[in-house]
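Here the complex is missing one protein chain, while the rest keep their positions.
Chains here go by letter, A, B and C, matching the order in which they are written, and residues are numbered from 1 within each.
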Amino acid sequence: MMSAKNDYLPQMAEITSITQETTGERAVKTFRIAFKDKSAKMDWKAGQTCMVSVFGKGESMFAISSSPTKGHIEFSVQRMGRVTERLHQMQVGDELGIRGPYGNGFPVEQWKGKNIYFIAGGVGMAPVRAVMNYVVDQKEDYGELHLLYGARSSRDLSYKAEIDALEQGGAIDVRRTIDVAEPGWLQIDNANPDSTKFDPSTRKFTGFVATIVTAMKCNPENALAVICGPPIMIKTCIGSLAKLGWKDEQIYTTLENKMKCGIGKCGRCNIGGVYVCVDGPVFTYAQVKKMLPDQ
Amino acid sequence: MSKSILKKDKVAEALSALGKVSVVYAPVKNKRGLVEYKELGKDASTADVRLDGKPDTPPKAILFPQTELLLTYKKEDGEFVVTPAKPDDREKVIFGVKPCDAIGISLMDKVFLGGKFTDSYYKARREKVTIFTIACDGPLDSYCFCPSTGGRPAATDGSDVMMYDVGDSYFVDGITDKGKKALEALKGQLGKPTAEQEKRKEEIVKRSESAEGFTRKISDEAIAKMDTSFDSKYWDDVARRCLSCGACTYYCPTCHCFDINDEKGGERVRTWDSCQFAIFTMHTSGHNPRAIRGQKLRNRYYHKFKYSKDNIGRYLCVGCGRCIALCPASLDITKAINEVK
Amino acid sequence: MSGSQAAGKGAEAIPCAEGEQFEPKIVAFLCNWCSYAGADLAGVSRLQYPTNIRIVRVMCSGRISPMLVLRALKDGADGVLVSGCHPGDCHYLKGNLYTRRNLQLLRSMIEFMGIEPDRFQMSWVSASEGGKFADVVKTTVEKVRKLGPNKKFTTEKREGGE
Partner (left out) sequence: MSDLSDEKIREEAKKALREKGLKCVIGWNAEGTPTFASTAEEIDKLAFNKSSVNNLVPYLTYEIRSQRGKTRDGKDKVVVPVGIVVRGCDSKALLLLLNEKILARSEVFIIGVPCTGVVDPHAGGALFRKCVKCAMRNPVVFDVLASDKVQEDEKDYSEVEAIERMSQEERWALWEEILADCIRCHACKRSCPVCYCDECLLDPTDVAVKMDTSAEEKAYRPRWVERSVNVPENLVYHLARLPHLVGRCVDCGECERVCPRRLPLRLLTAKLEKDVKDIFDYEAAKEEGQKPLIAMSCMEDDNGFIM
């Protein structure tokens, strides 16, 4: 009798490259990994996640931050606790365990021909980067693409080189915003975003992401938005979009909860009856509104 | 051979016959007066088996042990070697199960074996377990409320062999193929049922359908009312007495939540967990969606009666009443739901 | 006497061959001002004492909470020694007095639960008592050696695994 596949058994992998995205207390590093067993291969959808094993410390669920079109697996990890602290001490060649991919991922096939606004805050850029690169690599299937990426300061913006290249490439209209004013970053008044006039080609702003969403007047016509970041940013951005006439089904976001099994068995990541690990992490705002307020 | 009779004074013999082909678990009273499913020793017939009352502990730990090794990892000349643990998949018989516990096992099957993923550790054990259930004839004590959860004193859900107490012997009925196969080991002990015994068995089944004698109930209207009272303050008032210990969840036949940790000695271990512990849902950042007692207790009740109905189409509560019997703060799930505001 | 053996690390690496006696692992929490200085003095004056102890220097014996003793025993130590200044000599005036109160009951509870009390020793050793330190270590190692490996804090029945 063939015993069922053991979903708790991680596949061995090693780190092939580490990029220091940001520094400081809550530093972010991007780890590229490759399976030790060369024949092993994992196909995943943008927005899916993996359980990364740091043996001796435990497992954590991370969004795969590289697009399937890139052919390699990357995770962007912020230093937060037991597992991530050890990860941030690891060198190239150190070993990890990977199990997954888990979760539903972004329904990109339904987005053909749409204009897409990618809105990301801080380390929320990781899942957005995966789906953004996937869409940019098939630019012709989609409409206008916009990226609005916000962080606390310019030092906290990840993937600098990659985003600069995208900006030059012209496939996607890139704008950045930071919370604390710095020279060359146009200040937009958070209280009433419409009051400051600005040259539409401005690239760098100072102000909350939701403020810039209002200031940029994102057009809901044949469009959809992907918002990932800290819960407060998601809430305020959804508020701004709603004021601009966006409907709930047009807004996609990812939810986060404590996860241990990743396969819908250990009973802890539920919001009401919905298990974030298997039913999510990607939900439309319409779905989120229907959920019980178990936050 | 599926319908037969097992004389009560032949039960010990039957147990040792079963003991030859598989490991036998049966309700046994422990030193401190708790009746629990324990592995009977080599000579199963001498065990002090208690088949009439309701065991204080459900058979959950046989299929889903409280502490279970998932895998071990060792660094051998610079490389991690990960070896998965082999679950205990000996052939097992759980004898003298009550119908509510048998339903509890069938619900655990839905959780661990249903859905997109299958828990291979649970599956390896579950396939080797045969369940001999003894039907009840009405409530066993004041805590029983199985009819309110869709169960019946003589329900056959989750059971491989059903046994009905018809006086000086049990009317034995093989339900599943696994059950019929297991009964072959008892050829020496089983006899032909008389018409009178068959009639008594039918009476038990009929009485079970009408579910008489149950004073403790949960009304369907109350369960329906839960849809609209999720964010009412009522749940904080109910939980005002709760001490947030894990007793109710560890004793519930269908509570299946667990934790996975890497422990010393290079072991990844799965252990029971409880949604009543404050850190069950605490994020590494410190944000905790369910930190307050009211939220945690509400999550347990809704998981049993709302979320499970939406996800697997059945209540995850079997009405055994153990959580009511042993709660240090006298919390009562039936009262809490019946008086939902 | 095991004084001539190789330095501590190597001692237990050699498998326990027949006739070879059991070499217990002992964690010694020494207070920096007195007992650690006493240990130094023992070393400087070439006094021989068993190499089974692993010294952990702490600023005061009062720093040692019962949790540290239990953790050491759980993680494989066969014995634990806590040594501090004599009452009245404490650099922080009362640290050792707190230790005496706190850890004395831990030992009586360990004994009550059927664990060999000799696995947990305490002593007062001042900075000038190199000799006493060597004696304390010798008695501790002998007592723990007689008790054999620490099984009660370490062996576990594995459910579900092998």
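Note that in this section contacts are C-beta pairs under 8 Å (C-beta built on N, C-alpha and C of every residue); 3 or more make two chains touch, one makes a residue touch a chain.
Every value quoted in this text rests on a predicted model; they were computed, and no experiment measured them.
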{"item": "Chains shown that the absent chain touches, full complex", "value": "A, B, C"}
{"item": "Sole contact to the chain not displayed, among C:Ser45, C:Ser108 or C:Ser128", "value": "C:Ser108"}
{"item": "Chain not shown: contacting residue from B:Ser106, B:Thr176, B:Ser229 or B:Asn261", "value": "B:Asn261"}
{"item": "Given B:Ala185, B:Cys245 or B:Ile312, the one touching the chain that is not displayed", "value": "B:Cys245"}
{"item": "Residue ranges of subunit B at the interface with the undisplayed chain", "value": "30-34, 66-67, 240-241, 243-247, 250-251, 259, 261, 263-264, 269, 271-274, 277-279, 282, 284-287, 326, 328-330"}
{"item": "Touching residues (missing chain, whole complex) on subunit A", "value": "25-26, 57, 79-82, 84-86, 88"}
{"item": "Contacts of subunit C with the absent chain, listed as residue ranges", "value": "65-67, 70-71, 74, 87-88, 94, 97-98, 100-102, 104-117, 121-124, 136, 139, 152-159"}
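One rule holds for everything that comes next: only the chains that are shown with their structure count from here on.
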{"item": "Other chains in touch with both subunit A and subunit B", "value": "none"}
{"item": "Distance from the mean Cα position of subunit B to that of subunit A, given in whole angstrom", "value": "41"}
{"item": "Rounded Å distance, subunit A centre to subunit C centre (Cα mean)", "value": "52"}
{"item": "Complex contact set, residues of subunit A against subunit B", "value": "1, 3-10, 12, 55-60, 80-82, 84, 95, 97, 231, 256-258, 260-261, 263-273, 278, 292-295"}
{"item": "Contacting residues of subunit B [partner subunit A, same complex]", "value": "70-71, 73, 79-80, 82, 84, 111-112, 115-121, 123-124, 127, 230-231, 256-262, 266, 268, 270, 273, 275, 280-285, 287, 289-290, 295, 299, 302-303, 306-307, 310-311"}
